[in-house]
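Just one protein chain is left out here, and the rest sit where they should.
First chain written, first letter: the chains are A, B and C, and each begins at residue 1.
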């Protein structure tokens, strides 16, 4: 079945609804003998979890991963790594008001149309809670890919834009503020903006930039599974994402070939990097960088008008504990998905020896 | 193996290098009993083929599809549709100059690094010639999806932008000019710009917008195979693509949730369509629309400096017959890939009855 | 990654080692809106579980399935059904003696060679405990396929053979004795034989026959995924299986075409059924029947000589609680795998409408 798995050899499958008993997954294909730092995995979980700062949702979810298989004496065994995360602190009552009505720009309506009915509690399977499982898989992928440096950060919130090249930034500072923007001044402005928006019961969009360094040459498959196509799919599969561009992206459209082409240095590196580290769908060893656009969260703490299952107009009001801006918590998710893509291509490349 | 197939049930696999004997493919999963209009398939091929106008490459490739299986008495049989397109008029001599050197921003270098050697003639497997096979598969998908209207068009060339909503355009006019921009005035400016760029031996990027109407509610799979994620992967897998956005896209980032949310009408349609016809990864029945960014073609008819296999700096000069701007010929490719994505989701949805 | 998933649309993925924290799985593709009888699922589990009679292993495993997702208000939602079975009563101490030596005809040696090390407790991932997850998936598949009757039974233990056509048997009696042979006289002889073998600390092989009735015409895919090929793979993937034959099987080799061909009745049924309900890889609506050969269990409660990791000859002795004959407990596993195969083909067939 389509839809719940990602990857060919290094492959994550997930299950679980927001307010069911648990979410979880199976990570297949992680090579045997890798010593896993379980604490590092939990730290990635903590970067994504609710309640971590004043500008994210104040839901309390401990998000403790429990590994059920595939690890023995601290090392991966090569067999599938099963894991689960219990859904504690489920205030299902928060969702009774949406049982029979459809929240605008949510998946409520389309799930009912597609499946005939839905687990309406907290968005069910469409909830971004599912991304916790991706962070588990991605954290293991990161440990497998330990030479690669994968760094995502917030580069835009609403109209507040970080106008610097990533090379000018100290990406080590990304987590030093709750917004996860590595420039403290811009971060402060973004944080202020998010606070204001929240006060209005409103939400705002954002952009995450991701940079991947120390990438070996040759990752990615020709034609349909180009490295950037798979990265694009990975990012677009994250809740609320509306766009993806890599290297020169949409701006590159305005350039002429003579400006855009990346001339070679004698060692195979290039003098410029409009290609964003990918040529013909395959990594060329230069930094990979890409941008991911997130829409404003659809759940507002405001009154709104909508329809119920019978098409009657109803008055509703968002309640519960929601994020005013999704990007600070989405930074580890972007990194996780990037790691899963790269780990898979690393394994696929191993089949190429004659 | 990853990379040469697209789709789960409605599935296209392709083979072939630019200057080998032939390119071709296998289309699996097309339901039986569909009367195929072979002429309509060839017309799509002609929209993509070189030499069709003064602003595209003047290579002569007849691009005649030859069907080898899966069609009997004019109808699909449900068995795989095998097809091939002979590579005639291969001026391999045009490529001797790149045998030992790497063209900037092409796949030459990464293929050599990944595979140890490469079929250097015309880019080999990395050539956009492979997309002819996608147009065959997509043309059949269109016939299967006959109720859906899939219309792509050029909305930007360099900095010349079509500043109209798609609803204001007569998409029936797209093919009335060589640029495939449905606004004749803007098309003329774009055409003029492409001619100038070509005179300089240079190239320029562009954007294609695609609109899909009459989409049933419910297409797309939750989580990893969201409709827009699969569309994004499909588009990013087309040669020269650098970015993808749907609905409000990168601009939507600047909006607040209260502006961005699409309020429902009683019939389940929405008053606005920032969602771009997709909510939670599943079609909601509104028009799907998205934008695809193409970089300027890397092959210039200019002298340039590059490196050879040994890392020596060498002087080179592009020759052959190349496109100054890829978007006019890419319009049918965008439509083809969209059709393949949708056909697959239509088939996947059929498994949902209890 | 290969190996942990079965099926294309109706798809089971499993995880877990014999003595890890838990085993479990994800069942994808089960259509939404199916009312699940959870008790019926547990009953299938109980047919497989250890300790159920005097002739099977006396290990105590409660094998309670815990569903974590995909079910809401008693019905499937169409989203993945995650489940786990805790590994309680793990006498890991029982396995210290095999930590450094290789049990003959077990997977110990090959796992160490393939993965570099292994979770040696109870066979780890190679343990037949994994089949409990298959029974969960198969029990749900049975509920989806409620019109089909899938009945497996023991038809041979050692040299004691049930020499009757399945049509002469009352398959409702299969579970009336601990051997699961529907002929009480033969069952008694088999049971007696198993008791004797066990007294010697030895083990014995057996055959399971499976009959499937009310099969719709048209299940199975041409060429590589023929119905019987997929059934064969499913059965051969069960621990200890050494052979598979359907319809006339190995005996059919001796027949002439004029004897073997199944002549048609006017309604499309056939007068004989040497085909075993499958022609050209596709079900023809007649009963499907096949036989599965199981080797004698490799674990003996006897002293034996073997080697350790360094290749030294060592003396060992089987201990723990093991099955003297695997077939009584394998009956529900055969049915489960058959159900999974059929459910998948039922879903695949839905894509065939023009």
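The rule is short, and it goes like this: a contact is a pair of C-beta atoms (placed from the backbone, for glycine too) under 8 Å apart; a residue touches a chain by one contact, two chains touch by 3 or more.
In this text, all values refer to a predicted model and were calculated from it rather than measured experimentally.
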Open item on the list: Among B:51, B:82 or B:178, exactly one should touch the missing chain; which is it?
Closed with: B:82
Task: Hidden partner chain, touching residue among A:222, A:277, A:296 or A:332 - done: A:222
TODO: Check the options B:4, B:101 or B:143 and report the residue that touches the missing chain.
DONE: B:4
Open item on the list: Just checking the interface: what residues of chain C touch the absent partner chain?
Closed with: 1-6, 8, 14, 102, 104-107, 109-111, 113-115, 125-126, 130, 156, 158-159, 197, 200, 202-207, 217-218, 221-226, 228-230, 232-234, 236-237, 239, 242-250, 252-268, 270, 274-276, 279-284, 291, 293-300, 302, 304-307, 311-313, 344, 348-349, 351-352
Task: Interface with the unshown chain - residue positions in chain A - done: 8-9, 29, 31-34, 76, 78-79, 222, 347-348, 350-354
Task: Residue ranges of chain B at the interface with the undisplayed chain - done: 1, 3-5, 8-11, 13-17, 20-26, 28-29, 32-33, 66-70, 72, 75, 77-82, 84, 114-119, 124-125
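Simple rule for what comes next: only the chains that are shown with their structure count from here on.
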Open item on the list: Once every inter-chain C-beta contact is counted, which two chains account for the most?
Closed with: A-B
TODO: Would you identify the chain whose Cα-based centre sits farthest away from the centre of chain B?
DONE: C
Open item on the list: With centres defined as the mean C-alpha position, give me the chain B-chain C separation in Å.
Closed with: 46
Open item on the list: As a quick test, compute the distance in whole Å between the mean CA positions of chain A and chain B.
Closed with: 26
Open item on the list: By the touch rule stated above, which residues of chain C touch at least two different other chains?
Closed with: 8-9, 29, 32-33, 78-79
